[in-house]
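One structure is given below, represented as structure tokens, and several questions about it will come after.
Note that one protein chain is taken out, while the other chains of the complex remain in position.
Showing subunit A:
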């Protein structure tokens, strides 16, 4: 049995910023190293994006745009956005899992920065987000996608996706804190995210849709994001859609960040 001794010193009451960052980094590491032992997660992060990219391109491509190559050029931005928005819900699933399994309580009983369990999770999920996006871009390039706006455009698109995902992740945190089980979160992903991402400019030009649908698609924040991503990746007019999508990101964060934090502190 390991020797256990009484700890006499009373450590600082508040956790310093540097220590807080270290705690966050450790917990982000925890969420990343999990991938090693959980093939399912690798599947979510790698195989699913690749599968969607290949299916959309080679099943729909010919019919949609006359050639798979042309459709890939059009749809890559949309596929990346859809995948990225779905991935934001991983934050909810992970947090909820930690709460149900008691891991969350264990972390909160440690003398660490109160924000670290949340920040570590969100940071790790954003890194996963970048990985999935890089994979899709790489595969896209290999299949013939040509970024019309060059390297800067690709970097800008990655940044925009991360910013938007970060804004969305507060909604995800809120869901994760309130949902009664990880399964419910997964269900929500399908019920909300599928219609939300499909009823946008992600996969087809809205011009072919019925009028009432076009009206919705125009105001759907996913459309703004897809249009901005497409402009960044393919080239084309950017200002309006970029402003529009950044405003949406700001609005989402403004609404859900305080709500998520309140739910989190309610537990903390």
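The rule is simple: a residue touches a chain if its C-beta (ideal position, glycine included) is under 8 Å from a C-beta of that chain, and two chains touch if they have at least 3 such contacts; residues count from 1.
Here is the rule we use: contacts and distances are computed from a predicted model.
Participant: Please identify the absent chain by the protein name in its UniProt record; candidates are "Lipid II isoglutaminyl synthase (glutamine-hydrolyzing) subunit MurT", "ABC-type xenobiotic transporter", "Arsenosugar biosynthesis-associated peroxidase-like protein" or "NADH-quinone oxidoreductase subunit F".
Facilitator: "ABC-type xenobiotic transporter"
Participant: Please give every residue of subunit A in contact with the chain that is not shown.
Facilitator: 1-7, 10-15, 19, 22-23, 26-27, 29-30, 33-34, 37-38, 41, 101-103, 105-112, 116
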